[in-house]
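Before any comments, here is the structure.
With one protein chain withheld, the remaining protein chains of the complex are depicted in position.
Then we have subunit A:
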Amino acid sequence: MAEVKNKEARIGVFVCHCGTNIAGTIDIEAVKEYAKTIPNVVVADNYAYMCSTPGQNKIADAIKEQNLTGVVVAACTPRLHEPTFRNATAAGGLNPFRFEMANIRDQNSWVHMHQPVEATEKAKDAIRIAVAKASLLEDLVPKSVPVEKTAMVVGGGVGGMQAALDLANAGIKTYLVEKSPTIGGRMSQLDKTFPTLDCSQCILTPKMVDVYRNENIELLTYTEVEAVEGYIGNFDVTLRKKARGVLTPKEAEARGIVGGGCTGCGDCANVCPVIKPNPFELGMAPRKAIYIYHPQVSPLIYTVDFDACVKCGLCVEACGEKKAVDLEAQDEFMTVKVGTAILALGYDIYPIEKKFEWGYKNFDNVITSLEFERLICASGPTGGHLVRPSDGETPKKIAFVLCAGSRDNTDTGKPYCSRFCCMYSLKHAHQIIEKIPGAVPYIFYMDIRSFGKMYEEFYYRIQNEGAKFIRGRVANITEDPVTKNLHVNAEDTLLGRPIDMEVDMVVLAAAIQPSAETEKTRRLFGVSCSQDGWLLEAHPKLNPCGTTTAGVYLAGVCQGPKDIPDTVAQAEGAASAASIPIHRGEVELEPYFAQCIEEKCAGCGMCVYQCPYQALSLVEKDGRTVMQVTEAKCKGCGTCGGFCPGGAIWMQHFATPQIVAQIDAFLLGGEQ
């Protein structure tokens, strides 16, 4: 707690043009001249791009020449360039925390583009406010903390698997947490993948095996995150291992069952009397109360659905000496320490029945694209024969409705583009032409977005194969009650005429949305989301894998719709980002800690209850009760400092005198 030495402050002010971003609206010269008149300012300068090397050099040089005690840069936003200018400040030999930024771009020139006079006045005020704070800033030293050499990936789809493999192969022990009984995610439900048309399972299964076999990966399926505490380098994550009712060979061994545990033989499921729809097959095929989703699951361990199980015990008998089934299993909790974490939570299909005008769930032969994937897949419920749910007949005339619920600003739709529906619908069109002689796909589209490498070429190919394209949004679909055929009503916007087309089947390329537990999980990790619920990256262009919570990164669709190549690329980026702190071995935490001003502290202890992190306690000191801060626990929110009735808490970098000086500087024009 340095003494406040306002009178001795020597501040340098640097005004950035940001090309014309700022200078196009704000009168830089006037602002600079004004800055020179602000108390404590000894030098004011301007430059086209303060963040460039010459701009940064100006700061360092001025610090040395003018013996500055503080630096103010009026430019973009501290959320972009505070680290840059802190470095420049340090390069001049000053403590980097003696830097303060005035935001005159993002919160000024860009939002008052047509009011140059007012914007210029606002910039002057912003600089005066920043100078007031800079005059009172003190030297601070970031706290270095060691980083736990383990990582966690939440979500075991293709994104999470890739991230976990990369981390593990970089030598980092990684926990891969997946809520369902198997890894694989949505990709394992797909038949083929655009634009190369390789078989999805064929390219995914080897990866699933790699994950299972990798010594550095601890695979925790059927497991959910319950609580997260701590900060970058030192997260304590509490996991709930849901009762699976079946022991792995390892678990069996731990219980002294020699040579026991599930081998995946399926004898249990053969005898289980309870039949339920299999969610992996979207309810189009049955499973037992003791089940696996599909033969390629990883790990190959059965799971008991305790909501369905009638506890008849037949499976226990069938399992015999392996003694793998434990019908008394309970949820287990475990807490692990990790240095960094990646969220790869994926997506769900939007409940497209909300668009009642298309009749999904009312009309038998209206299906979703994901259902199409299962029906056309050789390992799916129909052995790869696309059939009409109403009568088992092979459809010949099939309508594909693109942007079903996507790019839709009504209450029942999603405003964004789901990004892979155009491409997979082209793939579906190809598949029916290839598999069903004489079949014709009719694609109702708004625009075909084939933006990726070899995607446009794929589009041409499907056009040439004979798919029919109709540009127009489908208004409604009706069903012929006798034939169960469907009438698709749309407007062909290229020909400008209405269409009523009778088809055998309709496939809705339904919008996607964040997966069911995304909201809960992101809150545990303190990650923000955009209005649509997709997780928010730290910067849309410059930091698309990071989040505003240090040490937490994003991969795959949970950050926004993307196809498999983009998911894998982002996962590799996230893994690389998450490995950096671990390889460095330590991270610096911003030293915005609370401190007790013991002379003022009355020892009332009311602040202790304000802190969400239990960082405060009361101690006896020189015969008096005073508050004490445990710096390692304090995250610097300032909630205690906003509360202490005696003003006895000094919030480093956001101290009461500093904030009051900002308020006074604005309202009283800098005079005290």
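By our rule, a residue touches a chain if its C-beta (ideal position, glycine included) is under 8 Å from a C-beta of that chain, and two chains touch if they have at least 3 such contacts; residues count from 1.
The working rule: contacts and distances are computed from a predicted model.
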- Given "Heme biosynthesis protein", "Oxidoreductase", "Cytochrome c oxidase subunit 2" or "Methyl-viologen-reducing hydrogenase subunit delta", the protein name in the UniProt record of the chain not shown would be "Methyl-viologen-reducing hydrogenase subunit delta"
- Task: Check each of A:40, A:303 or A:662 against the chain that is not shown and name the one that touches it.
- Result: A:662
- Item | Hidden-chain contact residue, picked from the options A:409, A:464 or A:531 | A:531
- Item | Residue in contact with the excluded chain [from A:27, A:61, A:106 or A:305] | A:106
- Touching the unshown chain, subunit A contributes residues 77-79, 103, 105-108, 110-115, 118-119, 121-122, 125-126, 129, 523, 526, 528-531, 536, 548-549, 592, 610, 612-613, 635-639, 641-643, 647, 651, 654, 656, 659-660, 662-664, 666-668
